[in-house]
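Pasting a structure here, questions to come.
Apart from one protein chain that is not included, each protein chain of the complex appears where it belongs.
In this document, chain identifiers A and B correspond to the written order of the chains, with residue numbering beginning at 1 in each.
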């Protein structure tokens, strides 16, 4: 059972974050939190979303697992206005979730959870490199890199106290450097990995709205991006596998 | 003969209303009014537009019937700026209409009226249900319904004093209810009919700009939407045939 109300913008942001990677997911309802964890069809990227009870205006729930058509929900969000409050209601043993905002009442048939991929296990990896920068700067760099290549290298140069993003195309290269003094935080460890821009562009669109994004890096390891939503009462993590760097 | 000047925005709004259903029409010029009435190619929807002499800044006319290429006119409207005055001129026995605004002079060849469908006869139907609501609320409901279905039911629930719009798709439903207290006017008669959203979306775009739209409903009968333009000196009516409701 779920009976909750939430600010429309917070819900929209949450759905957008998940929609960047998957079109459907298992939404776990707990008594004090609502979360999902999903991998894209190619097993390259993972998204985790958690909204604490406190992120809601009201929240009352018993344990449930709901099959959500993320693409449809994202479409529906387009009807909500800024400042709207969204009411979510799912009865014990039901098949439809009621969503209401303003004068509108939607009844949405849920997906059978058994048709949706099981939750992935988050890999246990050590990522010693740590950078905190604005989501806007991160997204801007991703877009710039996409103009010359389909891959981007992210790394830290501890000697020069620099976080860099670098893309090399067939004929052109682009390099962005941010000095420690321009960053909220930078760990001085030598790390560098290469990533597909295909995924980063979609994630970047979401991260571009975050005030701060924590970037966790290793040497030829996945990258993890973490950022708050709902003023810290919710959290989104993206994990992206590296590409192999041709020397 | 026609020699008239009119505010560009009023003319644009008039053309847009007709363009929502047809690409050409017979424009009737009378000494004190300018009007057209046309049905779409599938005979499902009808539009009537009437502009009184008073809707114009100046108006001088003798009886004429002009074949208008609505699609071309709509395109041309794009060149006019807010606040422009449009001068229309059609000489007795001419073949071209002159349209001038700002420094521009257009000469547009008219269509042969005999190649355009005759004016439809407005059906004589009783529509006892009557609602007045803002065009914005109406258009918003149409767009919301289009997300789950291709049909929408419009009806009045007299017991609860409610005007409702309801769409049922294969898996999802949406219902919008507006209480009498939220409406400019509501007649407490039980009515309900089903309509194709294809047509309503196009009409809705035009009605969305109207301050108030009168909706006339019956039981499995057409719906009629009426609204003012040019501060009441012009009037637009849409009539839309119902779809048969599967039980």
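By definition in this document, a contact is a pair of C-beta atoms (placed from the backbone, for glycine too) under 8 Å apart; a residue touches a chain by one contact, two chains touch by 3 or more.
Keep in mind that this is a model prediction, so the values were computed, not measured.
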Given A:30, A:57, A:150 or A:172, the one touching the chain that is not displayed: A:172
Of A:1, A:144 or A:188, which sits in contact with the chain we cannot see? A:144
Interface residues of chain B toward the undisplayed chain are 72, 75-76, 79, 103-109
Touching the hidden chain in the full complex, which residues of chain A are there? Just list them. 137, 140, 143-144, 147-148, 171-178, 182
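Please note the rule applied: only the chains that are shown with their structure count from here on.
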Averaged-CA centre spacing for the pair chain B and chain A, given as whole angstrom: 45
